[in-house]
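Handing you a structure now.
All protein chains but one are shown at their positions in the complex.
Chain IDs A and B follow the sequence of writing; residue 1 opens each chain.
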Amino acid sequence: MKAERIESILATHPFFEGLAAEHLAVVADCATSVRFAAGEKIFHEGEEAQSFYLIRHGRVAIDTHAPQRGGLTVQTIGEGEILGWSWMTPPYRWRFDARAVDLVRAIALDGRCLREKCEADHDLGYELLKRLTLVIVRRLEATRLQLLDIYGHQV
Amino acid sequence: MGSKQLERSDLGALFRELAAEGRTIVGPTVRDGAIVYDEIATDNDLPIGWIDEQSAGSYRLVRSGRDGCFDFVVGPHSWKRFLHPPQVRLWSARREGQRLAIEEAGHESPRYAFIGVRGCELEAIARQDRIFLEGEYVDATYRGNRQDSFLVAVNCGRAGGSCFCVSMGTGPRAGAGYDLALTEVIDEQRHYFLIEAGSESGRALIDRLPVREAGAVELAAASARIEATEASMGRSMETDGLRELLQARATSAQWDEIAKRCLTCANCTMVCPTCFCTTVEDVTDLTGDHAERWRSWDSCFTMDFSWIHGGSVRPSASARYRHWMTHKLSSWIDQFGTSGCVGCGRCITWCPVGIDITEEVRIMREAADREHAAEEGVQ
Partner (left out) sequence: MAIRSEATGSLSDPMTPRIFVVERFRRELHDTFTLELTPGPGMAPIVYRPGQFNMLYAMGVGEAPISISGDPAQTGQLIHTIRSVGAVTEALGRLRSGDALGLRGPYGRPWPVEAAAGNDVLIIAGGIGLAPLRPAIYCLLAERHRYGRVALLYGARSPREILYRRQLERWRARFDIEVEVTVDRAAPEWRGSVGVVTTLLPRVQFDPDHTTVMICGPEVMMRHVARDLIQRGVAEEQIHLSMERNMKCAIGFCGHCQYGPKFICRDGPVFDFHSIGGLFGVREI
């Protein structure tokens, strides 16, 4: 895929909405287009976290497992959302499994590449961190609500 | 028709005339060391010669040293006991196989005559009228008890230790809503009542009593007595902007301070003449085929009051006191257009730990004023 094409896809993804053109060009250097068939594992718990995914189409399940309970889906991520932040901080390993629920098309940004770009250009690094923090905060809020088990008998 | 005067010795005639109309006469009488409201037959059943000494958390009957019929103020009872009784059977249900039949209780309502209704109590009745008679729905029990009632008001000749009706605009002189209003006057020579009619049936009744036209002397004496009551009232509540004040202070630390004292015993709600909350309970026989539905007074101070599946909405004493006081002094205005408080002071007297609603309002205002001043200072 041509670099300009990736750049324009990045620009239309909500996560990079409004990002400066020069930053987009830098990020595009780390990007490749990927697709996963329904049921395909995107990454496994414990593996090296190599990529940061921008979901363009389809639904991804974040799974874990517990001895007596088998597999558990803790969250799903859909179109326009992002997948994975373990690439950002040491030890750069996934803490959960990710699985394509249906056909998933995404942009994968190489984690090491992104880290190097951010170290080289702190303006880009800060911009990226602000955007990621917003997503992480939102997910944390949602997780807290989920913890409340609000539909149970005891609210 | 001007005001009349009725000699003390002729007060019995009022009872006889009301009884002749087929009325159930209810009035103040001494029982168990308190002045309560109950069915009475003659003027001799009145608490003659008694006064009640009241203060926060304290009530005591003492001899007055004279034979006044209405020298006391208000006791633990109020007229809601008769208009909105503590327990009412609403209906009964019968099951036969899969079928169900429900039959209304259909109570016979007495034709009440209430004797000795104070200004604050007339207002309390008006406030319950608003709830049970003047909304979208009409409460059948209340209407039955209230619709043909005859109210004999008494203008207060003495301010009780917990009274604050003057500041609430409800007394000590009886306002609208009475059939007859009495002012008791005792001077060195005479013991008589100034008697005024407030309705057609009141006027008709006066015509049957051995009254005389009241002169300037009697009118002045009666007015002087009421004015003296007004002047000697020890407590007051500043009502200006109280609705907004309490709305704005829902998270005030003062509620926790009150909760340290409040026992959530519900006394204040039981003695309050306007508190109207009820609960319902089903009573069944052993077969389960007969059930009765009873309604009884309830209190927002209980945990059950706000129970929804899983728990009580107001588990803390602080939230329950806040609910009661805010409802009484603030929410009531939103709901019914007036305050729910008539200044009778019962909640002060009958609170076992002497929480004084007028004092709590004062503290609340001071806290608000301090915060306001601090904000101004910052600016």
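FYI, a residue touches a chain if its C-beta (ideal position, glycine included) is under 8 Å from a C-beta of that chain, and two chains touch if they have at least 3 such contacts.
Worth saying up front: this structure is predicted, and the values here are computed from it rather than measured.
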Fill in the blank from the handout: Of the candidates B:Asp129, B:Glu230 or B:Glu257, the residue in contact with the absent chain is B:Asp129
Handout entry: Touching the absent chain when the full complex is considered, from B:Asp43, B:Asp71, B:Asp139 or B:Glu184
Key = B:Asp139
Handout entry: Omitted-chain contact residue, chosen from B:Arg225, B:Arg295 or B:Arg346
Key = B:Arg295
Completion exercise
Contact residues on chain B toward the hidden chain run 90-91, 93, 95, 98-102, 104, 129, 131-141, 143, 146-151, 177-179, 198-199, 201-202, 247, 250-251, 276-282, 284, 288, 291, 293, 295, 298, 300, 305-310, 313-316, 318-319, 323, 326-327, 330-331, 334-335
Completion exercise
Note that chain A touches the chain not displayed via residues 59, 61-63, 70-76, 78-81, 99, 101-102, 141-142, 145-146, 148-153, 155
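By our rule, only the chains that are shown with their structure count from here on.
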Completion exercise
The distance between the C-alpha centres of chain A and chain B, rounded to whole Å, is 67
